[in-house]
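One protein chain is absent from this view; the other protein chains keep their places.
Right after this comes subunit A.
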């Protein structure tokens, strides 16, 4: 029986290994001073009558214990209490418990598999339900992303005019079949009418400029106002980017309603409105949120995922991969993004599921293909000119710029959000959105580079100037006269068009840098990827054009003489824009591998991976020199979410007893004795304190640990008992043991709460170094850990205590004495 107990123990323990991301967990569990408390004492033997107490510790998993362990009739008669095992809002889940519950369920289904064909089908369905959820999520994400793309493009162009022949076409689609487009003006066609033309009747002139300006501001303001009103009335959780909260949810936090149906609908609708209003935001972060909502909603169709919070988070990891996949058209980048940025635990199974979800989502989006030329690759670069070794210097400079801008942006944005959070200014969200939208619209309209859609701006900046381009950025002074043959894109001096474009780009850069600080964090769905890429692309293009002119005017310098021939194509400014975009995005989010893959999938520029990697690495180093957190971790810290970052290292030498509660001046630890309490006393303890759980000890004299009981489970169990069982009164005895204690004959019926007791809480000794405790919390996903001294219960460490301790240590670091 002992071995069976240990077997069940070990079986449950092995499940932890699958959820941990490092491979050194076996060592952690077997050594390093961590004490696992799993023996039956002689006291228990006396009370229980035999040594065969149920080996499976999480007997409270609603479904009863594993069939082979419990042999007591009473246990079979005990029905599972509805609601036990669920979590309160804004609480952390217990990963260990959830994984054990899943193993129980899996074992039960597998053991019944051989009984009948129906059971076999059920087991097949159970095994395949994971893939089904992920497929449905991918389908829904792809469809919603297609909807958002089409609607956002249309509404964006609504600010400048309408297509009279077909109202649902945007500017590009309206002029798709028209033959009146010219080489110089690719957008002109008679079917598309600007507002000035419609209202005033004339297309050119100062009057129509002012009318266009006015209509632009009007539409921008009305879209922004609609968006914030919808968010405020229907789903306040739909604002913001969503990625910090999803990171926290995936690490084990519960935010009820954050991934619900209304949030999904409102986020989709208002994302389109927010993007169309011309605000300096993108739609990639919110698309991840939308995809996770889909994943969450579909997981409720399958009891395997709806009842188990840990399994649900596997689906959410896959869903976030699908989200990035449709946002950028980058399926592999999406999987890596989910691995690097969003997920907390990422075992191989989640990797496959994410891969599949990204694949399905990309496929659906591609088959919707509304815009022609299969625009799944957003910013396709069609040049294949080589890059030269000396160009690494400007690339690294762009990386430095990206890192500096990222650090500056994070500090400024967090300061602004903190101001919004703590002062009276934050009480007027609608007014704030309207104000920001108004300022953005007023300043953005005169500059043609800020007036257009940010994605179009990035596309134009990425595109290199070839003979087929005719934008203002490509107005080089050509030296050809009538007889000279037209050579493909030699280095040429810049014409006046290029100079004015440079000025406008500089102004656009300053404008975007300033406005994005105030826009990210508004109470509308807002993403960060596209604005950062725009800033980087503008900076990169400016550097690229500068390098190009440098190479032309000083072609006799050593650097250029080696690699650039006169009249040959040497510098590609479009490539600089690409590298700049990657550097800025890396500087603000501190992604590395996933960013390079996303940019390469966005542009198709396979030859340019090395410059991209160099720039991203540089920007990460420079950014990390100013602060270790990316923008999402900074927002997590601003909101105070209980997120134990697995990227940080805990290097201090404190011990467990310095962090545990109760501290020296605190009231003693609130414990429950295993068979001494009455219902009234128990309710009193629960009402007087606000702790989430209570250790259960044998008796006040011995202070030896029996298990751990959660507050929510206790309250639900008591309520249930009062409703269902007769004879439970306020002075009924509550017992956590297997058999009721001996009571006098006239006492009311005792209440057995053993089913909600966690018989295997994690314990450490008081001399355990905090490094190891933090490691255990991180790798196993614990919520609390008990501290013992010489075998007796001393105190408790919760995740919040650890986070507070880490914050405290971070501030005190220079002063603390670093010898052991």
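Odds and ends about this structure:
Going forward, a residue touches a chain if its C-beta (ideal position, glycine included) is under 8 Å from a C-beta of that chain, and two chains touch if they have at least 3 such contacts; residues count from 1.
The rule is short, and it goes like this: contacts and distances are computed from a predicted model.
Protein name for the hidden chain, per its UniProt entry and selected from "TMEM9 domain family, member B", "Prefoldin subunit 3", "Myb family transcription factor APL-like isoform X1" or "Two-component response regulator": "TMEM9 domain family, member B". In the complete complex, the hidden chain is touched by one of A:235, A:570 or A:734, namely A:235.
Among A:191, A:639 or A:654, only A:639 touches the chain left out of the display. From the options A:565, A:658, A:680 or A:719, the residue with contact to the unseen chain in the full assembly is A:719.
The chain omitted from view is touched by exactly one of A:100, A:151 or A:250, namely A:151. Although one chain is not drawn, its touching partners on subunit A can still be listed: residues 82-83, 86, 88, 146-147, 150-151, 154, 166, 168-169, 173, 176-179, 181-184, 186, 226, 229-230, 232-237, 239-240, 245, 255-257, 262, 265-266, 269, 272, 368-374, 417-418, 420-422, 426-427, 429, 467-468, 470, 482, 486, 521, 523, 638-639, 686, 711-712, 715-716, 718-720, 723.
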